[in-house]
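This report concerns only the one structure given below.
Omission of a single protein chain aside, the complex is shown with its protein chains in their original locations.
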Amino acid sequence: MASTAPDRDGLELDALRVSLGPVLPGWPTGLVLTGSLQGDVLTGVEVSWLDQPAAGPSQVPASVAALDSLARFLVVAGWPVAARRARAARDALMAADEATVQRGRDAATPLARMVRRSRTLRWSVRGIGATGDGDVLDRAYRWCDAAAGAHTHTSPNAVGLHDLAALVDGQELAAVRLIVASFDIEAAPAPAHHGMSHA
Amino acid sequence: MPDMTTPETVATSVAAWGLLPAVALVVAVALALGLVFAALDRVVVAGGDANAMAGPSRTVVRWLVKQRRTTLAPDRLLWRVATGAVPVLAVLSMAVVPIAGRTLWSTSADLVWFNAMEALLWAAVWLVGWGPNAVHALVGGYRFLAQGLAYELPLMFALITAGLAAGSLRTTDVVAAQADLWFVVTMPVAFVVFLASAAAFAFWGPFAAPAGADIAGGVVSELSGVERLLVEAGRAIFLGASAAMGATLFLGGGSGPWLPDALWHLLKTVLLMGLMVVAGRRVPVLRPDRYVEAAWVVLVPVTLLQALVVAVLVLSGMYA
Amino acid sequence: MAGDIAVVTLGMLAVAAGIAVFVVDSMARATFALLASFLAVAGILLALDLVYLAVVTALMMTMEMAVMAIFMIMFMMNPAGLMPMTMVHNARGSAVAGASVFTVLTVGIWTIDWPARQGTQPDDATRQLGESIMGGHMLVMLVIGIGLFATIIAGTVLATQRGRYDRFGPELDARRPHDPVAGGLPR
């Protein structure tokens, strides 16, 4: 064996350095996650922005942002039909004329209900990436509520890069992908203020 | 039990029309079924937009003209062999499906042949993931192995159940045994498991995890150009072939009033494809670590029970 | 005549692929060379009218080799063959042993006065096998079944590390098993 590392099942296997991103389906562009992959478990994870997005409050309405995030999550969760509906509703909400916007609102509500009611989705992703306020499914449901027009603050699932890296460490590759997609990742704070490095 | 048809009386399509026309017919039907499946699939994913029907044909052209890209230090030999093998195996699995009442070649082990092609497809898809020497493709390959392992046994039991009731492993005998009653009536579990396993072997729909978006396309992520086309065509052809096989084994093949047999078979096949697409696209992908347990702990015993029920029915003279 | 040529070609392919297993660097290639050897043998069985056994050989060996590939890559130093190396001991002695066994067998094969063919070929070799498994040779099948069952249990016991005490606690009283990754069943 070239270089092995201990594993949770006691079977030491080759460890492989990988980096996920900066362009992956369902993840924000510019996000890079590096770690060592052993079997399918990622350890020593570091998350960083390759291309730092503009910080500060975004200009889009909360429901549009939620639909955006929900669509990304659904892509990673492997539900292309629902993801397409979410994107269609989002595009309609961003339109200029009121009729189209109303159509977008009408489309967002049943979509949110469909996602919330899907037993298969619940069975598939329940229990992954649990934090103090729920797992990936709870976060997806929060976006569903925001998309359907419930009053929430701008990004219900905000997380910092550091917390995110700690959360996904030791998870399987598929779980890592889902967990990252279930957050609205905040832009990295400017290095001058904190002096910490993710490099 | 019905009389076993001896090999002499079964006219294979090779015997009836000659080798080349028979092979050409099977390949043409396989390609057509694959294209129909891909078109139906595209329409459902596009939310019922009939314009999407032409999507697959456009994609074929795009992949044909697209430049191939490659990866660092791939295992070129195995990769090439595997990408070529996927569509060939899918077409070969059509060899035992009756077209207009005749199979390309009729053996005393047709059902096992169909299953063996699936097993070979399994190895080929793993190689497609292994070949490019890339993380996402390899993870997809491993997922496919685990998935295939979990679904191989239920699929075998489903196929054997049909053979058990017919008293023969020959597909034409299975069709003949359904003259009075379609097998789907007495073996619904085997029918559903067969279709689900077919989707799992083509890693499509709810079983698409080996090519999932969460691993950036998995086994197909590093394929481009003609190679991408070969693998995707193989998947679609295999799904089409499975629908045709499902209609043969459980829906009485070409039997039906008024219309000619071939047309009935085609109708049932297309109907089955539509059913698969609509049902399969309604749900998100099932995560492998969840459903593999369900496959081993629930599906294997359930399909065994189904076989037991059919065996008891055979003994009681139900299919005589 | 065409059958003869096919059998000889397949035979040479089977042996060549068998040799390739121990020649190639890459573990994946070694595994699939072995699969090619099995498929060639299945092809010869097909030519011998043993359709069912030929197809079952292809089916079983493909699955075995797919699983074998995982183990090869898991346990071998050089899975992709990127760094050529040899991992043999006593190659000369082994080659002599292999060659002498082949020579002895071949000399025997070509000098023995083989008996004439007994009886005629049945219409359907599959049916012959099936009836003997469920009839005269049922005892063999029963023993095989028990042997396979014992193998499943022994293999699982040897290969797993975590037992029920790891999963359900020292008193075996946990309601849900404690697994690193939860399975899909609510239990």
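As written, the chain order gives the labels A, B and C, with residue 1 at the start of each chain.
Here, a residue touches a chain if its C-beta (ideal position, glycine included) is under 8 Å from a C-beta of that chain, and two chains touch if they have at least 3 such contacts.
Everything below uses one rule, namely that contacts and distances are computed from a predicted model.
Per its UniProt record, the hidden chain corresponds to "NADH-quinone oxidoreductase subunit K" from the list "Ribose transport system ATP-binding protein", "Cation:proton antiporter", "Dihydroxyacetone kinase subunit L" or "NADH-quinone oxidoreductase subunit K". Where chain C meets the missing chain, the touching residues are 3-4, 7-8, 11-12, 14-15, 18-19, 21-22, 30-31, 34, 37-38, 41, 44-45, 47-50, 53, 56-57, 60-61, 64, 67-68, 71-72, 75-76, 87-91, 93-95, 97-99, 101-102, 105-106, 109-110, 114-115, 117-122, 125, 128-129, 131-133, 136-137, 140, 144, 147-148, 151-152, 154-159, 161.
Everything below uses one rule, namely that only the chains that are shown with their structure count from here on.
Note on connectivity: the fewest steps through touching chains from chain B to chain C is 1.
Among the chains in view, B has its Cα centre nearest the centre of the complete protein Cα set. Separating the centre of chain B from that of chain C, both taken as means of CA atoms, is a distance of 25 Å. One inter-chain figure worth recording: chain A and chain B are separated by 34 Å, centre to centre, where each centre is the mean of the chain's CA atoms. Distance between chain centres (mean CA atoms), chain A to chain C: 44 Å.
Within chain A, residues 123, 172 each touch two or more of the remaining chains. Looking at chain C, one finds that residues 181-182, 184 touch two or more other chains. The touching residues of chain C, when paired with chain B in their complex, are 26, 28-29, 32, 35, 51-52, 55-56, 58-59, 62-63, 65-67, 69-70, 80-82, 123-127, 181-185.
For chain B in complex with chain A, the touching residues are 44-47, 135, 139, 142, 206, 208-209, 212-217, 281-290.
Against chain C, the residues of chain B that register as touching in their complex are 4, 6-7, 73, 75, 77-78, 107-109, 112-113, 115-116, 119-120, 122-123, 126-127, 130, 133, 142, 145, 148-149, 152, 169, 287, 289-294, 297-298.
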